[in-house]
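The structure that follows is given in the form of structure tokens.
A single protein chain has been omitted; all remaining protein chains appear in their positions.
Chains here go by letter, A and B, matching the order in which they are written, and residues are numbered from 1 within each.
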Amino acid sequence: MSYYFTILSPTDTPIFNIAFGTSKGGGDGIARFRFPDTAQYMNQFIIHSSLDILEEAQWTNGGMYLKHIDTYPPAAAYISAFLTPSGARFLLLHQPPQLPTSGSSSVLGGSSLLGSSGSTTRASSSSVAANPTSPQTEEAVRQFMNEVYESYVKTAMSPFYKQGMEIRSPVFRTKITAAGKKWL
Amino acid sequence: MSATKASRIGEEIWKTRIDKVNAELVTLTYGTIVAQLCQDYNSDYQEVNKQLEKMGHNIGMRLIEDFLAKSGVGRCANFRETADMIAKVGFKIFLNVAPTVTNWTSDNNQFSLIFDENPLADFVELPDDGRAQDELWFSNILCGVLRGALEMVQMQIEAHFVSDVLRGDDTTEMRVSLVRYIEDEMPPEEE
């Protein structure tokens, strides 16, 4: 499973980004997205586009943790969201690893966007985090989000941090990495 | 008066005679002041340090009265006793921390306060402009407080930070030096 985590300010400006891979089940913590390295912008596109759903979900769901809100099927990218009361949005894109059997369909062949995703709907792996919509995953993501939230509050309390500004604190980054390692 | 006794006194006063205030409020208030100064002085951190010290001096001159009234302690026998009094009573009742007194010089005129925790600096991360880490002493107001307070009890001292965990150092350490006792003089006028 590969993750791309973004914090957006209430005005949709990204204030923090991090990509990491799972550390569970022998994972080495390195993100391996299905897009080639040249197409990493896709993560941002997908996250940006999920704001449409997020804006809707925040009115229909009272909680801060909105769980899995959106999917980008062509790349099997799942988006989970967490809203802080002040309007910052935590968005976690998770993408199960590409199964080796998936060389099937796409006519576009090498195309980055349409790498076959049929396999993912069939992904049956039961381990936590391998199945993006399982309750275990939802729970793991919730723990992760809560931990991030805690760190975020502290960071936001720093007198030198201006609301809506990019979070450049290495401490914060370390904490997020640790949280990712711990839960995802 | 021994250091342990001082600790006991500090503990006692903290428990019984101090009105408590929310720590985050203090932290945020102080943090905001520092951040505002940085902005006002265009990140001239030397100047910010100076201003903080000056503000602290003003506080210290007032705070000493309160300290003496609350603690009821008498005159200290020597500078070492003063150091313990500052660390174990003064810091305890005002900030609920008790820094370690250490690194005395042989003439007993200089010592260090090592802060294990610093409520003023909770949550704080210094601006990453490449200079703040080297120039700004975030908690510099404390130096001013000590100077102002001791001045009122006839001690001219000089205090400055030598390290700060905010800057990535291992400890937060303040160096305090006695310059002289101001005997038989009238208190100087407020600055």
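Here is the rule we go by: a contact is a pair of C-beta atoms (placed from the backbone, for glycine too) under 8 Å apart; a residue touches a chain by one contact, two chains touch by 3 or more.
Note that in this section contacts and distances are computed from a predicted model.
Of the candidates "Signal peptidase complex subunit 3", "U3 small nucleolar RNA-associated protein 14 homolog A", "Centromere protein I" or "Transport protein particle subunit trs85-2", the chain left out of this view carries the UniProt protein name "Transport protein particle subunit trs85-2". Displayed chains that the missing chain touches over the full complex: A (touch as defined at the top).
Although one chain is hidden here, its contacts on chain A can still be listed: residues 8, 11-14, 40-41, 43-52, 55-56, 58-59, 73-74, 104-108, 111, 113-114, 116-118.
Note that only the chains that are shown with their structure count from here on.
Chain contact summary for the complex, chain B toward chain A: residues 24, 27-28, 30-32, 34-35, 38, 122-128, 132. Put simply, chain A touches chain B in their complex at residues 154-155, 157-161, 168-169, 171.
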